[in-house]
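Part of the complex only, each chain left as placed.
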Amino acid sequence: MELLTINNVWMMICTALVFFMHMGFSLLEIGLTRQKNTINILFKNIFIITVGLLLYCLVGFNLMYPGFGEESSGFFGFAGFGLDAVAAADLAYNEGYTYWTDFLFQGMFAATAATIVSGAVAERIKIVPFMIFVVIYVGLIYPIAGSWKWGGGFLDQLGFYDFAGSTLVHSVGGWAALVAVWLLGARIGKFDKDGKPKAIPGHNIPLATAGVLILWLGWFGFNGGSVLSAEPGATSLVLVTTCLAAAAGGVVAFLVSFAKFKNLDLTMFLNGILGGLVGITAGADVMSPTDALIIGAIAGAIIVFAVSLIDRIKLDDPVGAIAVHLVCGIWGTLAVGIFSNNPDHTFITQLIGVGAYAAICIISTFIILFTLKKTVGIRVSEREELEGLDAHEHGMNAYSDFRMNEH
Amino acid sequence: MELLTINNVWMMICTALVFFMHMGFSLLEIGLTRQKNTINILFKNIFIITVGLLLYCLVGFNLMYPGFGEESSGFFGFAGFGLDAVAAADLAYNEGYTYWTDFLFQGMFAATAATIVSGAVAERIKIVPFMIFVVIYVGLIYPIAGSWKWGGGFLDQLGFYDFAGSTLVHSVGGWAALVAVWLLGARIGKFDKDGKPKAIPGHNIPLATAGVLILWLGWFGFNGGSVLSAEPGATSLVLVTTCLAAAAGGVVAFLVSFAKFKNLDLTMFLNGILGGLVGITAGADVMSPTDALIIGAIAGAIIVFAVSLIDRIKLDDPVGAIAVHLVCGIWGTLAVGIFSNNPDHTFITQLIGVGAYAAICIISTFIILFTLKKTVGIRVSEREELEGLDAHEHGMNAYSDFRMNEH
């Protein structure tokens, strides 16, 4: 009983920290985009965390942890609608947490995947189709895909490993972001007549920076809670690998971008931190601190090149979500196959896992968004885009009545 | 000893989270009001949390938990000035927390009630009279009223139930807000010549949104800590009911306001979340998740209509504090009488509780503020209101030297 109580306290705190990541994502996304679309982005993020929780309660939790039977192929299962008061009443449910904690911790994760997409499609997606996409993606795709590994499905049986979600959360969001960005097209003004990318600076870098620090804080819970108990050796190792990868990712991204562009680029520093965090997430519990430093450092370097590459292939991702969550998510997942001492975690099984998630995410996102594009449309009008989504979709300004006092 | 240690860790974390709610309130209040009054609102909030703690140390804790004797009528008691080092030294004080934790957790609650008032009276109240009001209300009224239930007073003996303060904290703040708003009158420009309300948009919606997310995070501690131990079943159920009510409240407020106004109103979404949180607070430990969804959803609907109603009866509440904290606080308290399976919690006892708190809060607030109004005055001059309280009362601008870079 004491051990359950301790473990459950830790898991509840981690749940709170993962919840707080939604504030981090919100601030990061509005900070890196233009003022005229701020309300729209905040609205989307608030929609995602609330509707995400409700859907996870209604169907997600039972899609993700269906309790695959022995004869099941481990692709799809469903344990029924709603929460299970009988399971909840049994404190022997798990020694690491109660049924309620389990639901809430996993529910906080669920909404994260959609939030990743939100940043990538910012400043030009129509809000109602986006909300429809979120409902389907968070409600059905994320938990079904999640069941393949964390629910004990076929990838789990294959030996695929993803500790806290480099693939199951970050790539799942990242693949959808990639497809969505491709289907949507670039923002007006992002590429000039010759196809050269132009920087569209974010309107509030202090809030973006705060967002990254909040995300880092949230990762204490995201990775720390993924131990699924408060076991002192495992949880504290995970926090160390997580923080070292973040630090290494940031510093290397800053150094590489300085070498490349002769510029002390704060945004790249911040994205490097996020890349390091995403990169370590798949194996934070099976790495040594030295491994973590290497994985984070490589993630930091990847970020700089991935951001450039995505620009070059004319994909417009305002917040760098594809580089951070998809590319570093893949890197982190494969890194488990390279660095882990556990012989079950081979490079091949990791690669299979990456491919499986690519398949479900790309296909499902394409079907949903292509259908929406051909019916209601997914992109706002040119006028709305130029004047800002806040005025058109929300009738509201982010910063009304702002007066300055020139000095 | 181990169990006390665990429980106390949980309670200390919850204390920290409730402290953090003061940042949430601060950001929400400045975000929803005009730039010219930002310093004033921040000053009030900083005053409330610091002075509130000092007063709770001096008298509040011992007014709220006086240890009513058997012959006491349970209306008023006082256990003496200051903290009690003897009680503090005894680790058998309570199995859920130490004496110090008990004081600090309850102290963080105390300041909250006054913060609720702060938002409602923003942009036109004189600061010195407001500070006098805070000292009396936080120092005396809140703890005396609190003793009636949480201190084991007459309402507790009647069977009245308020788990974490829908009434004891939120309505206590809300009733005072109602009286204060009525005595103060509306801001210049809030109602036109025909009495029609005009929206006065807030100057920084990103900070208001951050404030709501911080408040939601803080509610993990506000409700989670009100279990008064880390008992795993109870604490984790409370977090689930709290979060589901918040989500349901937000989504329903958004949907109802969309149906009513054909507008994707972020502020209403945010207020719906807060309404759901306030609504579940009275019974978060005695509700099923389904109950919580219903209570939150109703709170969300209530918010939309209450905000309109308050406008229609010409009360000017810049941040919607009355709708959120008073109306949803009453709803949440009555909901315990409707949904709780505990036969002690009847609708009638809940109604008596609501009435008793209405009486003490309305009467005391009226006496304090009416006296101040007739003596020093409670409202700033017209010129000060038009030019902003920051320049007049604080000689300072919230955003000096702001330059823009038009794009």
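Read from first to last, the chains carry the letters A and B; within each, the first residue is number 1.
Here is the rule we use: a contact is a pair of C-beta atoms (placed from the backbone, for glycine too) under 8 Å apart; a residue touches a chain by one contact, two chains touch by 3 or more.
These figures come from a predicted structure and were not determined experimentally.
Here 2 identical chains are displayed in place, and the whole complex they belong to in this file is assembled from 3 copies in total.
Going forward, only the chains that are shown with their structure count from here on.
Between the CA-based centres of subunit A and subunit B the separation comes to 33 Å, rounded to the whole angstrom.
Those residues of subunit A that touch subunit B in the complex are listed here as 2, 4-6, 8-9, 12-13, 15-16, 19-20, 22-23, 26-27, 30, 34, 38-39, 42-43, 46-47, 49-51, 53-54, 57, 82-83, 85, 88-89, 91, 97-101, 103-104, 107, 127, 201, 204, 207, 393-407. Interface residues of subunit B facing subunit A in the complex, by the touch rule stated above, are 2-3, 6-7, 9-10, 13, 17, 34-36, 201-206, 209-210, 213-214, 216-217, 220, 224, 230-233, 235-237, 239-240, 243-244, 246-248, 250-251, 254, 263-267, 269-270, 273, 288-290, 293, 397, 399-404, 407.
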